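Below is a slice of the complex: some chains, not all, each in place.
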Amino acid sequence: MLVELNPDLAGYVRDFAYGEVYARPGLGLRERELISMACLAVQRLPDQLKTHVHGALNAGVKPDEIREAFIHMALYAGFPTALAGLKVAEEVIREVQAPEYSPLEAQDKGRSRS
Amino acid sequence: MLVELNPDLAGYVRDFAYGEVYARPGLGLRERELISMACLAVQRLPDQLKTHVHGALNAGVKPDEIREAFIHMALYAGFPTALAGLKVAEEVIREVQAPEYSPLEAQDKGRSRS
Amino acid sequence: MLVELNPDLAGYVRDFAYGEVYARPGLGLRERELISMACLAVQRLPDQLKTHVHGALNAGVKPDEIREAFIHMALYAGFPTALAGLKVAEEVIREVQAPEYSPLEAQDKGRSRS
Amino acid sequence: MLVELNPDLAGYVRDFAYGEVYARPGLGLRERELISMACLAVQRLPDQLKTHVHGALNAGVKPDEIREAFIHMALYAGFPTALAGLKVAEEVIREVQAPEYSPLEAQDKGRSRS
């Protein structure tokens, strides 16, 4: 949990990132999470990408739209980045679609990681 | 114009990027352009970013939504990348809102550059 | 296998990447694989780099030439990127030189991953 | 060990990186290691970052200063890069503060890796 890793950074993520920037009215959560996913895939940060694939699903982005987003990224960042991102996405989608999945618990885990 | 720079690469952009991938039904053009913008801002490719800020405006993304997208990217790629992207975006927005602007001509120019 | 991960992206890799671009006459396979390796090392994509170290060996690049390519990259991307790439390369070279290695099977695996 | 991975590259790291550049009088070791850490975090090279968190601790940078450096990086490279770097740093700090830790052995291991 981020709060255990570093309470100060966790505080900034909670208050500034989620409390302030995500809460701004100018752009929907769906679009925010797609942008977050793109930034993380291009920077090759698989753990944080996982968190935001969860975030995108929670914001109502459909699994097939997430897949499509990575296929689209192949044009702008190359096939290998698209592939690496898609692998992370499929893991999360499988996790979420498993019968024993509890969305609230996963969201907590996701949020706390960033 | 890309077609003059390299007709083969221009052909792939036209047929594969726009003709095939952009034409897929899985994700709206609005969302595709937001993802393209994020990929380009994080990779610091200002000329191609300019093209896709045009693309986003043509796809119906509002100027304030484009600004908001770059503010959002500050969280995921840092303030300087957000700032550099926002500067490019404001240039395009000013260009498009100028009285002498012709959207068709700009779109052609944009498409041909990537 | 990429085809199981995402048949559409697998199709683009097969038809556009390998079928169209790799098949162009303008540059030899040896040189193409060296360029692919450099792009992947600089982007820090170790899984895809592994695939293309296999690809380079299959294209006739010698193990010592592959090692030399990473030493060369130290100049252009820094020692840590060179080192991280070299580690991946040595793993693949050991794999390929092991007595139980079957090149065809590995090539299939490699191709299918990107 | 780098010397086993590739003796030539190990030689360049020993003679050019450590023997020549690190030995220059213009900047203290403390500052050099902070810069190394920043370069490696931004390039997402976790193994080499680990080595230089060790290096920073050996150069007298305090654990809390290392944590602070990553919080600072959130501004310039985004929260996810800061978080990913902080995770690596905490691992090293825990390792170093464990009762069974031997600094000389770790330094050797670190140096040899880059």
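Points to keep in mind about this one:
By letter and in written order, the chains are A, B, C and D; residue numbering begins at 1 in each of them.
Here is the rule we use: contacts are C-beta pairs under 8 Å (C-beta built on N, C-alpha and C of every residue); 3 or more make two chains touch, one makes a residue touch a chain.
From a predicted model like this one, the values you see are computed outputs, not experimental measurements.
Because every chain is the same sequence, the assembly can be counted simply: 4 are drawn, and the full complex in the file has 6 copies.
Everything below uses one rule, namely that only the chains that are shown with their structure count from here on.
Think of chain A turning onto chain D: fitted on CA atoms, that turn is 120 degrees, to the nearest 5. One of B-D, A-D or A-B repeats the interface of A-C: more than half of the contact pairs, counted by residue number, are shared by A-D.
For the touching copies chain C and chain D, the fraction of interface residue numbers used by both falls below half; the interface is of the different-residue type. The distance from the centre of chain C to the centre of chain D, each centre being the mean of the chain's C-alpha atoms, comes to 29 Å. Computed from the mean C-alpha positions, the centre of chain A lies at a distance of 22 Å from the centre of chain B.
Centroids of chain B and chain D (each the mean of its C-alpha atoms) stand 38 Å apart. Within chain A, the positions touching two or more other chains are listed as 17, 39-40, 43-44, 67, 71, 74. Within the complex formed with chain D, the residues of chain A that make contact are 2, 5-6, 8-9, 12-13, 17, 39-40, 43-45, 47-48, 113-114.
Listing the residues of chain D that touch chain A in their complex gives 44, 67, 70-71, 74, 78-84, 86-87, 90.
On the side of chain A, the complex with chain B involves touching residues 17, 21-22, 24, 26-27, 31-32, 34-36, 38-40, 42-43, 64-65, 67-69, 71-77.
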